[in-house]
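Reading through the structure tokens given below for one structure.
For this view, one protein chain was removed and the others were kept in their places.
All chains are identified by letter, namely A and B, in their written order; residue positions are counted from 1 within each chain.
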Amino acid sequence: MNPKILSSIGLAALLVGAFALPQLVTVPYFMHLIILALIWVILAQGQNLIQGFVGYVSIAQAGFMGIGAYFSTLLSVKLGWSVWTTLWLTPLFTTLVSVLVGYPSLRVKGHYFAIVTLAYNMVIFTILLTYSSVTGGEAGISNVPRPPELSVWGWVVNFEGKSNTAYYILVLLSALLATGICAIILHSRVGRVLVAIRQNESLAEAMGVSTWRYKLFAFVVSAGLAGFAGALYAHYIGFLNPEPFGVDQSLNAILAVILGGSGTLAGPVVGAFAVTFLPEYLRIADSYRLVTYGFILVVATIFLPRGLVPVAQDLLTRAKALLGKNK
Amino acid sequence: MKVLNKRFVVAAMVSALGTGWGLSAFAAEKELVIGVNDALTGPGAVYGLPQSNAVQMAAEEINARGGIKAGADNYKLKVISNDDKANPTEATNSVRKLIDRDGVKYLLGFCCSGSTSAVASFIEKENVVMLVGNAAERAITAKGTPNLFRTRPPADFTGAAAGTFVGKRGAKNVAVIGSLDVSFYTQYLEAFERELAKSGGKIVAKETFGLKDRDMTPQLTKVRALNPDALLVLGYVEPAAFVYRQATELGMKLPRYGFTSGSEEQFLKVASSEQMEGVWDLRPTELTIEALDANAKTYVTNYTKKFGAAPSPSSPYAYDQVYVLKNAIEAAGNADDTKKVLAAIRTLAVPKEAVMKYLPTNGTMFDGNGQAYTSNGAFQWQKGKWIYVSDLPSDTKVYSEFLRSIRGK
Partner (left out) sequence: MTEILQQALNGLAIGAVYTLIALGLTVVFGILGIAHFAHGSVAMFGGYLTFVFSDRWGLPFFAAMGLAMLAGAVLGLLIERLAYRPVRDAPHINAFIIALGLTMMTEGMNLLLFGADQVVIQTPYRGVFNVAGIAIAELRVLVILTACVLIGVIALLISRTKTGKSIRAVAQNRQAAVLMGVNVNRVSLVVFAISSALGVSAGALIGALLAIAPGVGEGLAVKGFAVLILGGLGSIPGAIVGGLILGVSEAMAAGFISSAYKDVIAFLVMIVVLLFRPEGLLGKR
């Protein structure tokens, strides 16, 4: 069978399975984790853009997630705007803020860049925590609303209620959209320039490419995705405080991309699920979790610098070759 | 044949009865799983871990005395304790797991406001009973969630009483330094400032420090220059201890009042007893043996023996939750029907096993908002120990109505 047809069928089956999932999974706890993982996919795809494609490690992703979360929440809670409106305004706002962050950060390279983004994350976190008259500080904002009912072809879709099925579909579609956006970028001319920058920035510059603009583009899109993920997160949990948007979460995003596979499209998906589910299964003690994570990161970088998905792809290719031989 | 038949029948009946009785005795011994959600690690652990321990201890005590009698059944308690690290997402995950995977109907613990608020925001949809402990954020009970109860009074209930006290002691210019980005401390301060004003006092400075800050010398230096006649410290014990120490290091000699709630051990890790001498703590009459009765003494002895460290002053809020549950289940005669248990909690009198000194509202332990009230006390550090000096008069009825009035705001 033509491998392309095979992989298309596989992808289609995966999609059907994903949409049917709420019927198959009966324990709400697992649905809850899956929803969180899908939100993380959006975040990780964003991180992959700047880290995997361009090769610049940004440690600000969680900060942008926080900005998006608070933007959408404040508009819907304090001004009463519909969540449907705030959801699509959020990535726009986050991208605006990210230009402010990106402008000074992208003037420097490599290590400097990472550290400056780290500083920005800490600034964002501190402001969210301290500006409590607006953000509610550590005590947070309660009663963050779910999106209001939708009428889709005669069906009324309700987002309140215990089952979360409707929200799951929303998040699934969003994750697919995010992956789709990254796929389009990757396969476009812009994507090729980004990869060229990662491979040899000086060469790209020497060829006359205005690398700065492309880097900013990747940075801004990744921030927009993070903001969107943040809004989805806030409206799902129903309660918002700055806690989830600290540097630790940005490090998690980096880990997700590395584990899954930098610069691939499936990598962030795998990484996001890994990063969401592993802690729940490694609930031995927090102390072991940190050491394990760090160890995985170190070992993966030394021995598997391209991540799980490329390694899996390699294995698959080799397996196919072996099978081919035996035919 | 007839005789044989009769004997056979009698024997059959007796054995049937016997089996039936044996089976029912077997069936009567059941297990009730309760869940604790608390900060077992991280910055909230100073409050969360002792709460979790206290629940464990109470459960073992109850089991040793035969368990909980609900109607015909006898329940032994099993406690599952989850660490939420004072993180709202973790708390949501952990509670979801307890409800969905472990089938828990009764949630206890809840030391920290951020994570507790996250859970409180969805708990109304669940078929469970939630008992909140140390988390002091007022909105948690102001919401009026029908299946949520809290043993610890909200911060501003104590703040008002503290303001009156400090005002009576003649302070006219009070400087405040605290974790003022945490809303229950600001609520305490608002009520404090209001009552202080009634005796002509005012707040001359409001300096902040973060939960993780340890160097407050800049803020204290600023305050020192204003020459206030009292200092009010509002924060978690770990940073607050540094405030007290650094105040003495800066040569500040003024009355120091606080709302921090920490054990002697916790303070002595940071400051020396001389540096703490004379510091006041104006808080709910938490665990101090002189202020409370025999239950408290026994609790302290047992806890110290079992866990090798002194219990934190707020840990009995969790201990008492278990006895509230026990008494409510026994009054309802049913451990499965949460609606019956809820109704029983609402009309419950203060359990005799409770360690804290609760002030009943209209005869019941919890008011219409699900809030219990303990008396407030003035404690002072004298020669290495927190000594209970006096009661801080406080009006539960007035506060309860106030809490009802802000519901939904």
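Rule of thumb we're sticking to: contacts are C-beta pairs under 8 Å (C-beta built on N, C-alpha and C of every residue); 3 or more make two chains touch, one makes a residue touch a chain.
All figures in this text were calculated on a predicted structure; none of them were measured in a lab.
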Of the residues listed, B:Ser94, B:Ser113 or B:Thr208, which one is in contact with the missing chain?
B:Thr208
For a quick check of understanding: of B:Ser272, B:Thr347, B:Ser390 or B:Ser405, which residue touches the chain that isn't displayed?
B:Ser272
In the whole complex, not just what's shown, which of B:Asn173, B:Thr217, B:Ser273 or B:Asn302 touches the removed chain?
B:Thr217
Hidden-chain contact residue, picked from the options A:Leu150, A:Ile184, A:Met207 or A:Val298:
A:Val298
Interface residues of subunit B toward the undisplayed chain are 41-43, 45-46, 180-181, 207-210, 212-219, 221-222, 224-225, 238, 242, 248-251, 269-270, 272
If the missing chain were put back, which residues of subunit A would it touch?
51, 55-57, 104-105, 107-108, 110-112, 114-116, 118-120, 122-123, 126-127, 130, 247, 251, 254, 258, 286-298, 301-302, 305
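Basically, only the chains that are shown with their structure count from here on.
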Per the touch rule, the subunit A residues reaching subunit B in their complex are 27-29, 32-33, 36, 129-130, 132, 136-140, 142-144, 161-162, 237-241, 243-244, 280, 285-287
Contact set on subunit B toward subunit A in their complex:
41-42, 83, 85-89, 92-93, 96-97, 99-101, 113-114, 117-118, 120-122, 125-126, 137, 139, 143, 180-184, 186, 208, 210-211
